[in-house]
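Working notes for the structure below.
Missing here is one protein chain; the remaining ones are kept as they sit in the complex.
Let's look at subunit A:
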Amino acid sequence: MANPSYRELTFNGLWKNNPALVQLLGLCPLLGVSNSTVNALGLGLATALVLTCSNLAVSLVRGVVNTAVRLPAFVMIIAALTTCIELLMQAFTYELYQILGIFIPLITTNCVILGRADGFAAKHNPALASFDGLMMGFGFCLVLVVLGGLRELFGTGALFANMHLLFGPVAADWQVTVFPEYKGFLLAILPPGAFLVLGLLIALKNRVDESLAERAKARQPQVPVQSRRVRVTGVIE
């Protein structure tokens, strides 16, 4: 298999093959924790970290594991990494750990991670594999944060509340009240809001892709219309 370039990998992870917007993988945490920016960012970063490390580890052992036992072996790697991240979050961001709760151990079952391990990392060298993990994780995290930000904004009228849970006391006053005296829009915070906003984001991405394709088409040099010889029926005398 031809090795993709780093540029292709970046574009794939962040846009063209984005795990959340195109592959629609890992929706459970995506919808579950995206009710505020800080939750989304916390889980997004944790997922990206697990994805990068697991891609690296899977790529390193790809010669040792044969196809019959590769899935249990990969799952073991992913579960171990997730447990490590969970312990680290518990140690350093305890309150965020309490908020995210069950969604941290559930990173293990995020299909993006096993999908990339089996679909990409097991066939490529460690450098490419970890870069792919980083970009896929980053793409996932990006969508999660945008979703969290939009839901927080629509739902509460403010952005970046409680960022100190992730960044410590420095971030205590990062909250931005965008709409003062906002009454709150409950639907955005509740689970259906997650589906609606995600749907809108996917629609937006498709629209952007469409108009990009149209523009690319328009930019292609027009083939000049050649003067055609008219076939004349009948007999010329």
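The rule we apply is simple: contacts are C-beta pairs under 8 Å (C-beta built on N, C-alpha and C of every residue); 3 or more make two chains touch, one makes a residue touch a chain; residues count from 1.
Note that in this section contacts and distances are computed from a predicted model.
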Fill in the blank from the handout: Given "Acyl-CoA dehydrogenase", "Amino acid/amide ABC transporter ATP-binding protein 1, HAAT family", "Ion-translocating oxidoreductase complex subunit G" or "ABC-type phosphate transport system, ATPase component", the protein name in the UniProt record of the chain not shown would be "Ion-translocating oxidoreductase complex subunit G"
Exercise for the section: Would you indicate which residue among A:9, A:25 or A:77 is in contact with the undisplayed chain? Expected result: A:77
Fill in the blank from the handout: Among listed residues A:69, A:102, A:170 or A:218, the absent chain is touched only by A:69
Exercise for the section: Kindly note down the residues of subunit A that lie in touch with the hidden chain. Expected result: 35, 64-66, 68-69, 72-73, 76-77, 79-80, 83-84, 87-88, 90-92, 94-95, 98, 155, 161-162, 184, 186, 189-190
